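Only a single protein chain was left out; the remaining protein chains are all shown in position.
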Amino acid sequence: MTPGEQMHALVERLYPLCRSITGDGVRDTLKILNEYIPLAVFEVPTGTSAFDWTVPQEWNIRDAYIADTSGKRIVDFRESNLHVVGYSTPVNARMTLDELRPHLHTLPEQPSLVPYRTSYYAPGWGFCLAQDVLDQMPDGEYDVRIDSTLDDGHLTYAEHVVPGQVTDEVIISCHTCHPSLANDNLAGIAVAAYLARSLEKPWYTYRFLFMPGTIGAITWLSRNADRIDKVKHGLVLACAGDSGHLTYKKSRRGNAEIDGVLRHVLRDREHEIVDFSPYGYDERQFCSPGFNLGVGSLSRTPYARYPEYHTSGDNPDFVLPSALDDTLTVCQEALSILDRNRTYVNLNPYGEPQLGKRGLYGSLGGRSDAKDAQLAMLWVLNQSDGEHSLLDIAERSGLPFSSVVAAADALRDAELLKV
Amino acid sequence: MTPGEQMHALVERLYPLCRSITGDGVRDTLKILNEYIPLAVFEVPTGTSAFDWTVPQEWNIRDAYIADTSGKRIVDFRESNLHVVGYSTPVNARMTLDELRPHLHTLPEQPSLVPYRTSYYAPGWGFCLAQDVLDQMPDGEYDVRIDSTLDDGHLTYAEHVVPGQVTDEVIISCHTCHPSLANDNLAGIAVAAYLARSLEKPWYTYRFLFMPGTIGAITWLSRNADRIDKVKHGLVLACAGDSGHLTYKKSRRGNAEIDGVLRHVLRDREHEIVDFSPYGYDERQFCSPGFNLGVGSLSRTPYARYPEYHTSGDNPDFVLPSALDDTLTVCQEALSILDRNRTYVNLNPYGEPQLGKRGLYGSLGGRSDAKDAQLAMLWVLNQSDGEHSLLDIAERSGLPFSSVVAAADALRDAELLKV
Partner (left out) sequence: MTPGEQMHALVERLYPLCRSITGDGVRDTLKILNEYIPLAVFEVPTGTSAFDWTVPQEWNIRDAYIADTSGKRIVDFRESNLHVVGYSTPVNARMTLDELRPHLHTLPEQPSLVPYRTSYYAPGWGFCLAQDVLDQMPDGEYDVRIDSTLDDGHLTYAEHVVPGQVTDEVIISCHTCHPSLANDNLAGIAVAAYLARSLEKPWYTYRFLFMPGTIGAITWLSRNADRIDKVKHGLVLACAGDSGHLTYKKSRRGNAEIDGVLRHVLRDREHEIVDFSPYGYDERQFCSPGFNLGVGSLSRTPYARYPEYHTSGDNPDFVLPSALDDTLTVCQEALSILDRNRTYVNLNPYGEPQLGKRGLYGSLGGRSDAKDAQLAMLWVLNQSDGEHSLLDIAERSGLPFSSVVAAADALRDAELLKV
């Protein structure tokens, strides 16, 4: 299997679980993920304060349905967990269709699809179903059952850390709170897992975060506030597997190093770069003004821009192995650049150093076809005043980033540069 | 009558008066204006120092003409005050056409129009007339009479103040020194007066200034130098009623708040925005390097760009009620934005605050059609770091300014923002 196919298989395996911002569906998801990358799982008790928020009660659900009086299930949680509004309180009642109607959510414009709805912070209950199904439901009475619990418990999230040569961190974050939705965000989870597996002895410490959206990110930030200044860069992964081209959403800063890295990596592909906006995924929290981290977000088609978004149409068929593969490749290229990007200071800044006596320069003068390697050394020496990173130098010179890194390595080995 | 027609009637009423940088024509103008908005009138004695300048002697004129020896007036002040060069010294003489000629000003390229000329600071006298009239004047002798006085007196200007909730000020300035010229600047005076009448309980204190050009503005600045730091914004109104589209000339700073406000208001209309230049009207003085105030200038067709400029062609027919109305509307929109524009600080900057528990956020999650009101709150929270005004946020987000203001009001009421 290609990596894309392996990631797709992980998406399919995770798809049936009923995730939410808390509950056993998240735990089961992390248990499976732990087979791919070792995870540290954190359980945060209900009632814990997190800045302006409080960890809510834990929600679990065993079964739910709307059945006709003959006992035939018209809407059945066992077929798809999207049928129940997330965080629905328990129900066990017989009621008329008219009584039921305020609790039913459909998509009249997409009558065959089941929408995804939640009600985390306002107690209530509801069902989601296809408009086509609703249209077939005769008036009369129905047995309505939601076998859920809402009790003090925990919010569950997980970290996977790849230690680096420095303690400065890069965070890769993806939300784990969506139930049977494949692109949003099992695709992101799968890419993150395979990205974590591919990192070998990196420079930075990479912290992969698998957390419920909003409350999870805010809880994590709250519990890690005293060391958040270690987080130098980050990427939120979401909607990572559909057939659209890649879209990078810049950090709030707009000129963070990660923004330059993604622009560099994407420039030779079909892609889109969009400015930061304060909605979407957990970049909202990482880029809130009090943190203002250098965290961007990588998606294929962005949230709410594809018709299958937050519907039963976002199933594993909507996610392509080739697209997962492409997203993974771009992430790997981006981290590979980020990880090698340095800002040096030229230790011999008065005129050029004599590269020839160090064996770094061709001995025959007068030729007009100076090689990339030599040009790269001159560029690195000239621009290394503590203000320009190697990526800046690559972009300014038009030379490949790898040539610039190689030049810097040679110059550093010759003690002509320091960080 | 529409507001445009009312403003036009005011222009017609003021048109016949012989204004100059001093004199009774200015006083009569302010007396009429006082019927529309209460004015505080200031009289500054001849000889008063104002920075590098000195208030000149006061000029008044009762009559003036060039008559043939039969007593027939060929050029007659009673027909138009443009016929006399402003600040002409008294004359009572018989002279030949050849002797008279150095004192005659015409527009050979526009032979039917009378030019407007002044000689404030170099004693002398002269007449302005149509080239066509001059061409008909036979050689021979003429009786030449200018019944003017140039004596110690006063320079007269007026203020109308609309008190605000804060003492920070916005100045709206227009020059009152031009005699029978309608667009330049009775149109500006009329728009200013109606703009003043339309302000209700504003945030800023608005100070409307009716002053002679250059010496008036310099005198006002000189007398108010110790509180000029209260002036946060300003607009010079001139040439406000011709049929051309609106032209905004930026402040010397080029990025003052008033510049952004006008750009925002004008963007959906045919308009032109031009960079600051050190000629035109009293923005020259407000934007001199020692003050460098955030004062721009709003005109329709800018000075010296229309053939009727500074000629008898600039009469009330050249000013359109609809154009006056349009200028007034844009001024009102601009002040309405300026007055509500604030720069806030998010009091809960670490992650998003929980809007739901404050009733500020929809309870049902998962929908992709988030409403403007909610987006606006997220934008305001995210950008309110003391660096971005509500107008900045409106432009960045693409949301209407009024939505952004409403969001900020709601957030401030919820104690999530402070100024």
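Lettered A and B in written order, each chain numbered from 1.
In the analysis below, a contact is a pair of C-beta atoms (placed from the backbone, for glycine too) under 8 Å apart; a residue touches a chain by one contact, two chains touch by 3 or more.
Keep in mind the model is a prediction, meaning the values are calculated, not measured.
Among A:G71, A:P108, A:P138 or A:G365, the one in contact with the hidden chain is A:G365. For the options B:A40, B:V166, B:A225 or B:V419, the residue in contact with the chain missing from this view is B:A225. Summary of contacts with the chain left out: across B:N60, B:S119, B:T149 or B:S198, the touching residue is B:S119.
One of B:T46, B:T149 or B:S288 touches the chain omitted from the figure, and that residue is B:S288.
When the missing chain is restored to the complex, the residue among A:P16, A:P90, A:P349 or A:P400 that touches it is A:P349. Residues of subunit B that touch the chain left out of view are 50-53, 85-86, 115-122, 124, 214, 217-218, 221-222, 225, 252, 275, 277-279, 284-285, 287-292, 303-304, 309-310.
Counting the whole complex, the residues of subunit A in touch with the unshown chain are 346, 348-354, 356-357, 363-368, 370, 375, 378-379, 381-385, 396-397.
Convention: only the chains that are shown with their structure count from here on.
Between the two copies, subunit A and subunit B, the Cα superposition rotates by 120°, quoted to the nearest 5. With centres set at the average Cα position, the gap from subunit A to subunit B is 55 Å.
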